[in-house]
Structure formats: C-alpha cells, structure tokens
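One structure coming up, written as structure tokens, with questions to follow.
Every protein chain but one is kept in place in this view of the complex.
Going in written order, the chains are labelled A and B, and every chain counts its residues from 1.
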C-alpha cells in the first residue's frame, strides 16, 4: 500500500518536473533557437548571469521573471471571474493529459511490479479526448470575457476550429484502436514491441490525419487563426498579460509535448527501440543483477521515449516556421470536407481489413 | 438561407485596421465594414506619410531635390533618382555618356531587385511564412551591400546626378555581383520551393484580388499588377529610356490579375533583373560618366581647384542652382510598382516651379475596395501585400 503510494507520487513528481520544469522553459528556448538556425541567424543568447550566457537558456528565466512582475489587469467591464478562470482551464488539461501516457514498460523492482505510467486507465485514449474537449472552454472563455472586438473574433474562430478538429481527431484514432483492439495505452505500447507492428505501418493515413488535427487543436501554424499575429493583433489572448499570458503560452507548449507523446505511443512504438524486445533489453543489463537490470531498462525506456517525443516536437516546430497559415474558411473546409471523410474512409477500410484477416 | 438572414437582426461591424497595424506594411487606414467575416465595404485612407515633397521641391534647387527623391519609394531609391535626373535632362535637352547610361541601368535594376525581394518577403511574413521572409531579407541584405559599396548608403543613396552620376563603379564590383547573385539565386530557389507550389499558399492567394484588364486600365494600374492582369505593358519596352532597348530580357505576363499572378510576376522579374545587370556589366564601355557641361554638372575637382572659370561655375550652380530653360516635361520610368512619372515645370530660375510625381501605387491603393469587396477579412492581407503600397510613394 505504502509502496504503491510512493511509486505513484514518484511518477507524478517525475512527470510534473519533466513537463513543467524542464519542457516548458526548454521549449521556449528551443523555439527561439530552432527558428533562428533555420533562418540563418543566431537567436537570442544575450541574457547572462554573472557573465555566463549558457547559449540563451537564461532567456526562459528572464521571460518568467519579467512576466511575473507585470501588472495583472482585467479589462474594464470584463467578466472578471471568467477572465481569470480561462487560463487555468486552458492549462490544466495540457498537464493532466500526461497522466495516462506510458513512458516505459512493466518491470519488477525489489519484488514490486512497477508500471511506468501514472494512471493505467481502462479507457486510456478517451481520457485524452475528454481533456481536449475541456481545453476548448479555456480559449472560448478567454475570447468572450475580454470584451474586445479582436478577442471576440479570435475566440469565435477558436471555438469553431477546436470543436471541428476534435471530431476528426477522434475518428482518426478509432482506426488505431480497432487495429490494436484495446483502449489502454499501455497495451498499445506493449503491442508495439515488434518493429513491424508499429502504428505507422498499420495506419499511415491515420497518423497524418491525427497529426494535422492535433496541430489544429493546438492552434499552431498552419492553423493559428485564433491567434493570427498579423491579422488580429493577438487574437483571443490580446487582453492578457503577466502570469495568465504565461499560462496560455505554457499550455500551448505542453500540449505540443502531449501531442508528441500520444503520437509516439500510438504510432511510433512508445518506448521501444526498433528490433529490440523487452527480454533482449533486460538481458543486456544482466551484469547488474535483477533489480539493477530493471532499473537500467526503465532508464533506457524513458530515454528512448523522450527522444522520440523530442523528435516530434522538433517536427512540429519546423512545420510552424515553414508553412504559411490558412484562411479561416479554408480551415473549416479542410476539416469537414477533407479530413473527416478521409478518416471515415480510413476507418471503414481498417475495419474491413481487420474483419477479413 | 436568405430568409433566415432576413429574420436575424444583424449589424454590420466596423473594424478599423488603423495606420499602425501589424499587417498593413505602410501607413494606411482601412475602415472595413464587416458582416460576420465578409467585407461589405472598405474605406481606404492614405496620407499618413505626407511630408510635402512637392512643396519642398519648390524651395530647393534642382540638385537639392535628389535626396528628397530617395525618400519617395524608399525600397527602390535609385529608380526615383534616375527618373528625376532623366526628366531634368530632358528639360535641359542634354544626353549623358554611354557608360553613365549603363551604370544607371545597373543601379535601377539593383533597386528593382531590392523592391521585389522586399515585397515577396513581406507577403510571406504576413501570411505566416516567417522563414521565407527571412531568406529574402537575407538576399536583400546582400543586394544592399552591393549598393553600399557602390555609393555609400543602403537606402538613402543619393547616387544619380543631373548630367551623370556621383562616382564610378568601385573595385572588384563584378566579382561581388557574381557572388551576390549566386546567393540570391540560391535563396530564390529556396523560397520558390517553400511558396510557389505550396497548396496552403496557393489557397490563400489564388483567386483573391482578381481584376480584369479593362478595369485595371480604367483604374490606372501599371507595373507588375497590370502585367499580372495580362496587359503586356512595361515602360522599359514601350518607351525605352537609357539603354534598355539593347538589353535582352523578358517581361512576365500573368492572366487573371489575382495575387498569385502578381507574386509569380514579381518572382520572375527578380530573375530578369539579375539578367539585365549581368548583361549591362558585360556590355558596358569605358569612358566618362558625366557630361562636360560645367553649368549643369560639377567638374572634376582638379579643375575646380586650379581654374577660376570652373570655380565660378561651381559656386554659381551650387548657390543658385542649374537653370533649365523655361518649359515643362513629363518623363516616366518603370519603378518597382509601375510607371513612376515626373512632371517638372521650370520657370528658368534655379529652383523648380513645380515637381509632381506620379506615384504608381496611388492607383493601386485606390482599387483596394474593388479588389476585396465581398471577400473575407483575411483576404485584405495578401491583397494589400501584393499591391506593394509604399507609404513614401503613395503619400509623398
């Protein structure tokens, strides 16, 4: 009982630290530096502490300090309760979605079975969709409660966009669920031990549709109409400053991490190295004894998982800085007239194939 | 659907995309009357950059106007300089030496490169393709480095003089041109791959802002926007000035006049401008670059230091200004945006009586309401980009 509690707490602390403590500030730095290197420039690297610049990592700290010390205001006549609540509603699902992501397999450590996932829910992937649905509220409330023309336009666009793409996203995932026959993410991850049973080979179209819908949910370019910087000043978070703005911004980055994690789990083999099974992995570390081997195997799993997650974050950032953005009606047309029929066709073909095989 | 909208009580929303807006590059105010997201009416207000160019010209000597012309179309200043100098020379009835003509052609085409690079870059920026913007800005930096080595400043060049030029080519200019054009072509290929066949970009700009050729001519369009409508009119071919009749270049023509055609026309003109510069450098003869008329163009410094008549001419032309015979002249050159015309009236004194500039983008901005009416709010962005309204030129 106590061991379970310690285990859960350890996992929660680990994920929270990695996400909010490591990924969120690092992603800000990565965005600046990656976009800079892609565009033939150096990027921000002047913030220093006592003369050490640390290639620009201190800019994240400087950003955090600056935004903490900004005046926190609510626009006049705005709905104060919702204005303050909106960033929280946007941020919490992004962090909480990580509860069901498995970042390693099942191992026995000191006689105790550890499953490297915070909550091994039966309904796995549906939990993520439920949270994504909640995240929509954050954006819409932000746009509506700010009492500004521009924010309202941004919030309206965001609501329509996010709702539509959730539908398409759901349909694209059903294909994977049919193929693997389970909603639990740990099961899906475990089933991808064999390299040729990775989701990308079984459901390539599903991957593309899911990736597109997820980027649209996250409101990144090419779907960043709600916050189109050049059209609507800053869209739905025009009237936010200070920590609330940080929360929206962090929510966007953390959702990028979540998307990458889900894509890795469902399509790219979760924590597995290609052509290396769990037994092989444990056998490599036999020299450290059974507990040591389990610990080292867990470490390897975590490292591999986060490497894959980092690759997809890099991919999303590259997409952001390469492509122009869609017009609003083209976004909606793409969802309802292209992605949804495509995902339904994918679903039917998958179902047919699974039935016949 | 129509019955439903009759029952709904809707109001038109008036949105002000004011003089300073992230997307309107240039100071111009749009009052857009929206129904939902569709534009019902658009009201364009210009004049936020009016600095009184024509009035200032009336108080300055003919030579002092040249730095003012730099600031008309400030992304292609050498074209403005050349246009003004050619107009005054027509008034005076003088002809410049051959080498000077070739050098002016090189200067104009380098400026045109800078103009088109800036425009396509800004279009990419405002549509969200930040990387395409920065690639073309890097290309523009290299072209500006060339111009800086030529005359000392990147934007406020003050290079062309009435009756000649300020100075000849610097050392190893052709080497630098070769290097810069290699880099510009490389970046052009990159941006072409990023934008031209990109379905997202095409969806944003194709079919948007289309205008028929007759309407375009009725509005007074010239330049890339008119050529995008299918009308094959280029001042460099219709009324060749300088040595353009000896240059072998093609004029890109579009079809429907929408933003995609304007973009394609400009991209192709970048390539053609580079061709012209290379040809001019190859064909350029040696010789003087200024006319030998002391009452029009300053003489070499050796003469001014040593001869009294040169010194007197120098003092008189600086203090009183050169004195073209009374009369009026209109001369047009092909600017980055179209036909840049100078209408000069001289009353025989050293200061212009009137110096009117025909700005090419004035007519283009006037057609903005016609181009975006009935389309979505987000269509103002690429349409206004590709019109390339330069505040300094439109408002003078």
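One rule holds in what follows: contacts are C-beta pairs under 8 Å (C-beta built on N, C-alpha and C of every residue); 3 or more make two chains touch, one makes a residue touch a chain.
Just so it is clear, contacts and distances are computed from a predicted model.
The complex includes a chain that is not drawn, and of the options "NADH-quinone oxidoreductase subunit I", "Cytidylate kinase", "FAD binding domain-containing protein" or "Fibronectin type-III domain-containing protein" the UniProt name matching it is "NADH-quinone oxidoreductase subunit I". When you scan A:121, A:208, A:295 or A:344 for touch with the missing chain, the hit is A:208. Here one chain is not drawn; of B:52, B:170 or B:325, the residue touching it is B:170. In the complete assembly, the contact with the undisplayed chain comes from B:255, out of B:35, B:95, B:174 or B:255.
By the touch definition given at the top, subunit A reaches the unshown chain through residues 34, 36-42, 208, 315, 318-319, 321-323. Those residues of subunit B that touch the chain absent from the view are 60, 63-68, 70, 131, 138, 141, 148-153, 156, 158, 166-168, 170, 190, 193-194, 196-200, 202, 210, 212-214, 217, 229-234, 237-238, 245, 248-256, 260-261, 264-265, 268, 288-290, 298-305, 311, 314-315, 318-319.
Quick note on the criterion: only the chains that are shown with their structure count from here on.
Those residues of subunit A lying in contact with subunit B across their complex are 35, 38-41, 149, 221-222, 224-225, 228-231, 233, 321-330.
Taken in their complex, subunit B has these residues touching subunit A: 13, 15, 22-23, 37, 124-132, 134-135, 138, 194-195, 198, 200-201, 203-204, 376-379, 381.
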